[in-house]
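Accompanying notes for the structure given below.
What you see is the complex with one protein chain gone and the rest in place.
This part shows chain A:
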């Protein structure tokens, strides 16, 4: 196949790709975007440093050994989360988080909880295969 034609097709695709990426990188998520506080960012760092994603999921993304934690903050309370953190229950490692660390993780999970629902029980499944998600900020 003609090399120029190939380069032209790739050029068109890359142009769309750049435009598409620009929109994704700069667009705000639905309605009011939720911003992580300094404390929540610290919690996010603790989450990453301890590989919490290895076992736990957020929005169904992550590991399968532990439960999904997207809405753990609203289904349980912060004391429950703090109690679980150092419990070493089942396959969970025995962590020794300080009270400050626990507060930071709770702040991170609280922010995640405020972004949406998972599982999204109130989503509407359309006949064309589309799913209309229920957003957290919808009234």
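Quick notes
One rule holds in what follows: contacts are C-beta pairs under 8 Å (C-beta built on N, C-alpha and C of every residue); 3 or more make two chains touch, one makes a residue touch a chain; residues count from 1.
Simple rule for what comes next: contacts and distances are computed from a predicted model.
One subunit of the complex is not drawn; among "Electron transfer flavoprotein subunit beta", "Nitric oxide reductase subunit B", "ATP-binding cassette domain-containing protein" or "Carbohydrate ABC transporter membrane protein 1, CUT1 family", its UniProt record names it "Nitric oxide reductase subunit B". Not every partner is drawn; the one left out touches chain A at residues 1, 3, 6, 9-10, 13, 16-17, 20, 24-25, 27-30, 33-36, 41, 44-45, 48-55, 57-68, 90-94, 111-112, 115-121, 123, 125-126, 129-131, 133, 135-136.
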